[in-house]
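With one protein chain held back, the other chains of the complex are shown just where they sit.
Chain nomenclature is as follows: A, B and C, assigned in order of appearance, with residue numbering initiated at 1 for each chain independently.
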Amino acid sequence: MSGIDFLDESSALDRDPDRLIRDVKSSELYLRRKVPVGVLGATGGVGQKLVELLARHPWMEVTCIAASEKSQGIPYKEAVTWRELSPIPEHTAKMQVRAPTPDLPCKIVFSALDSSIAGDVEKAFSEKGYVVISCAKNHRMDENVPMLVPEINMDQLEILKTQKFPNGGMLITKPNCSVIGLCLALRPLQLEFGLEAVHVVTMQSISGAGFPGVPSMSVLDNVIPYIADEEERIERETPKVLGSFQNGKIVFSDMKISAQCTRVPVNEGHLEAVSVKLKNPCKPEDIIRAWREFSPPCVELDLFSSPNPIITYFEENDYPQPKLHKNLQKGMGTAVGRVKKDPILDYKFFVLSNNMVRGAAGGAILTAELLIKQGLVFW
Amino acid sequence: MSGIDFLDESSALDRDPDRLIRDVKSSELYLRRKVPVGVLGATGGVGQKLVELLARHPWMEVTCIAASEKSQGIPYKEAVTWRELSPIPEHTAKMQVRAPTPDLPCKIVFSALDSSIAGDVEKAFSEKGYVVISCAKNHRMDENVPMLVPEINMDQLEILKTQKFPNGGMLITKPNCSVIGLCLALRPLQLEFGLEAVHVVTMQSISGAGFPGVPSMSVLDNVIPYIADEEERIERETPKVLGSFQNGKIVFSDMKISAQCTRVPVNEGHLEAVSVKLKNPCKPEDIIRAWREFSPPCVELDLFSSPNPIITYFEENDYPQPKLHKNLQKGMGTAVGRVKKDPILDYKFFVLSNNMVRGAAGGAILTAELLIKQGLVFW
Amino acid sequence: MSGIDFLDESSALDRDPDRLIRDVKSSELYLRRKVPVGVLGATGGVGQKLVELLARHPWMEVTCIAASEKSQGIPYKEAVTWRELSPIPEHTAKMQVRAPTPDLPCKIVFSALDSSIAGDVEKAFSEKGYVVISCAKNHRMDENVPMLVPEINMDQLEILKTQKFPNGGMLITKPNCSVIGLCLALRPLQLEFGLEAVHVVTMQSISGAGFPGVPSMSVLDNVIPYIADEEERIERETPKVLGSFQNGKIVFSDMKISAQCTRVPVNEGHLEAVSVKLKNPCKPEDIIRAWREFSPPCVELDLFSSPNPIITYFEENDYPQPKLHKNLQKGMGTAVGRVKKDPILDYKFFVLSNNMVRGAAGGAILTAELLIKQGLVFW
Partner (left out) sequence: MSGIDFLDESSALDRDPDRLIRDVKSSELYLRRKVPVGVLGATGGVGQKLVELLARHPWMEVTCIAASEKSQGIPYKEAVTWRELSPIPEHTAKMQVRAPTPDLPCKIVFSALDSSIAGDVEKAFSEKGYVVISCAKNHRMDENVPMLVPEINMDQLEILKTQKFPNGGMLITKPNCSVIGLCLALRPLQLEFGLEAVHVVTMQSISGAGFPGVPSMSVLDNVIPYIADEEERIERETPKVLGSFQNGKIVFSDMKISAQCTRVPVNEGHLEAVSVKLKNPCKPEDIIRAWREFSPPCVELDLFSSPNPIITYFEENDYPQPKLHKNLQKGMGTAVGRVKKDPILDYKFFVLSNNMVRGAAGGAILTAELLIKQGLVFW
């Protein structure tokens, strides 16, 4: 059991034995067997999206699914109210839904559990040697837990060394759905010009609230200027995502950040109006160039779900839009547009990111791909 | 013929002969005859709202309506596709639609004309002695034309002295629909703490684009991060609305302002996410108090359409909302909520204002009421 | 204490002592005191609408409100998430919410309770002498319980004689929200031409499902071709509503009826596509005339909430519409349009009725007004 190079012998993977990233030896093994993965909370919105995206994944295969008590013991097909456009994957449809206890036949566990139980359950799995990739908020701010966006902060994987779970167990989180698109759009600016302050107003889609989630009576013909704890989450998580690994710990970015969040009658895709103050001066075309040329180290790993390009800047005067760009790069792309001078801070622009794919299931899967590619998953 | 006090002998109207505001002599006259008014562009959305709001107005009566060529010469009822919830007012329904030429039998002219023709037509009416109150953008930034919101800048009426139209003719504008609610929420803060910078992201309803306006294909299940010239308008008009009359001219406010505008699938009501930097420090409760105690001079004039209170601060954690507050104070109120410390500027909050009533027809009518009450309309 | 004639001495009320409708003696009493009424289930959507409509009612006053356990013991204002456009009535806002037990200080009880408990609770109130007017489905099909629409089947009040509750207690229901508008449109046709078959496809608004009701994820950008038990309810209730009182019991109409029900992303107002087969031949203009001239006996009672006209036929080729006509006659009117020959049955047309007002709260209040006017409520 070991990590693996899916590319070829000359791949640019870092092989420094002092780093957590391991050498690659046994690609033959991979060719025989995909990584067995489990989905916790498989009946919810994010859980369904995980099941759908994993259905034809070349590196992983769903070997078990778990959900809350009322779904346990019956086939997934009967337990779930499937709402994805593509039909429920046959293979998973027949699986018996199990309890989310750490005795599942898999190595990686994707957790789309409700935060009311996610904290303890995820820990229990890690302690039994599972690789836990969580979409829940519970452990995001834990000191030795990375909050990973592969294109941004792959270096946070180093913190895993301090986790000390047995048997290769680990616990990894991804940021909140509204944070991921924001941070992807900010990262090139941070790298090139430095970020002093970020002001964001979000217009978030209803799928972000799960199911049943937002009552139609509340949101049809309306905008709700409030999402519980969301502004706090953005202000809390963004500096960690954009932070760096230094001296054995994750050091947060020192930028100021302010968020106002709203819910809009849109099915999928979070639109965000962003203003930034930069540390170094630049022109609008520099900003656009920074986005277009953004090519972080993870690009060379050629991860299966990686969007290409990572960021798409649109010239059209009324782009990006949830309706038109939610499926950009199969939902993994980040759309940016309307960059303009900001009379108060420096620049303003709009970001669009798919909250269900890039912001949740797809983001978690991309993280798993990174772990596999880096040889951190043993199975 | 002269101005008029609709209240009683002891009214608190300013009678200083040096001010443009005139003494009040002939309330009897008023009791005999309402001010005859005309509506230009009566078939459009704002035009319909004007016709509806004026239908039972105690001080004014619609004596003529005008619209573009294809509607001329037929009864209003046949020319208009009525979209108001209340039935088309009978009196107006039967009126023949006329051309928008300055020979209409009225004294005040409300212009809801398209900006492609509003500029010249409005000027022509003023030059023939009509009191023109315009909802169009054409003359808003003209040096000697007030951009009036009675609760904010009644002093701009002084500039009328410099207009020099014959026979009591004058030309008055109101700000863009997205500017009015914003400025009403800002005014108490400006007065109490001083405004250094204002950052606003708007979520504007489709009625703001008129009819047919926004195609349903464009906006259903979507947010469009662009409204032509809207950001520029907000950045341009706000400093004038919040400016003051000094030494014979309107001096703009020196605050910085930045706007990002979006169109959301909401029928009526513009929601705005606002952040402000103030000149003097204050606590959140001071902000709320400033809104609640806002009582500008025009309140004493007891204008018929004046909301009371002018600004309503809501404690609920998810207010204000277009759906719930668009009819606040019959659509003339300004709803504010969610005031919070802003980590970059000083404070942030949300404003909701009805773009069709407060932001257009109702705002224009309130201005007319101010003129009448101040004795500036002779009929 | 007795019934009352709110009109004048020469009112056309039926005074036949053999009928349940009683003579009117003590209008003085009424002038002193409105009928005290209670609202059960006051925090739900229909409950709120009842509270709002009763706030300024000239004949009744809300003296108590009741709701489920979690709301009991706190002021109504705190227990309710108010969603009406007009502010919560001050008088009611302060009332302590009570348990729905038959010891409330009122005479009439409006029940907007959930059907899971409405059945027993309503019965308990009737047995204690309360006049119960129910919006719930539980007792609608009971043999000795009228399902009342005042303009249609006032004669069903006769069945009350058989109820035998003490102290003037009685139990009255109104039909399902989707049935009321349908039956109001059908009634003139039944009277003039006879009904042989009715085929209806409904497009029902989300408010009909209460709150939280339909998840936004389910209905935004969608139509759901199913509402639990709704088709059965329409097929079951319509013949009773259109039935007649004969030989001491309610005899159902013998027409055939078929319903297909859908939920559409509309806030208020149920639209229905109806086809009818009539017993006697007629022309389209006869149908329209029947609607326009519809003037059932209850019109002479001049009930406070009665719409006038009861049915409005629109000539416009794309009317009626939920958005434009939901507030027709303050939400009590029935809008009809697009009558056309049906190649299979005889005629087809569209009906629009406000499900929250006419179809629920307003309909129940109209029934109460009928009872009061007929002298059936003693207080």
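The rule is short, and it goes like this: contacts are C-beta pairs under 8 Å (C-beta built on N, C-alpha and C of every residue); 3 or more make two chains touch, one makes a residue touch a chain.
What you are looking at is a predicted structure, and each value in this text was computed from that prediction instead of being measured.
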Chains shown that the absent chain touches, full complex: A, B, C
Listed residues C:Gln190, C:Gln321 or C:Asn355, member touching the removed chain: C:Gln321
Options C:His139, C:His199 or C:Lys373, residue touching the unrepresented chain: C:His199
Touching residue (missing chain; options C:Cys135, C:Ala209, C:Val241 or C:Ile257): C:Ile257
Of C:Asp221, C:Asp286 or C:Asp302, the residue in touch with the unshown chain: C:Asp221
Sole contact to the chain not displayed, among B:Val35, B:Val149, B:Met203 or B:Val219: B:Val219
For chain A, the residues touching the chain missing from this view: 83, 85-86, 220-221, 267, 324, 326-327
Chain B residues touching the omitted chain (full complex): 45, 83, 206-207, 211-221, 265-267
Residues of chain C in contact with the chain not shown: 197-199, 201, 203, 221-226, 231, 235, 256-258, 260, 262, 264-267, 271, 273, 275, 277, 317-324, 337-338, 340, 342-345, 348, 350
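Going forward, only the chains that are shown with their structure count from here on.
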Computed distance of Cα centres, chain C from chain B, in Å: 41
CA centroid of chain A to CA centroid of chain B, Å: 46
Computed distance of Cα centres, chain C from chain A, in Å: 51
Junction residues of chain A - those touching two or more other chains: 221, 265-267
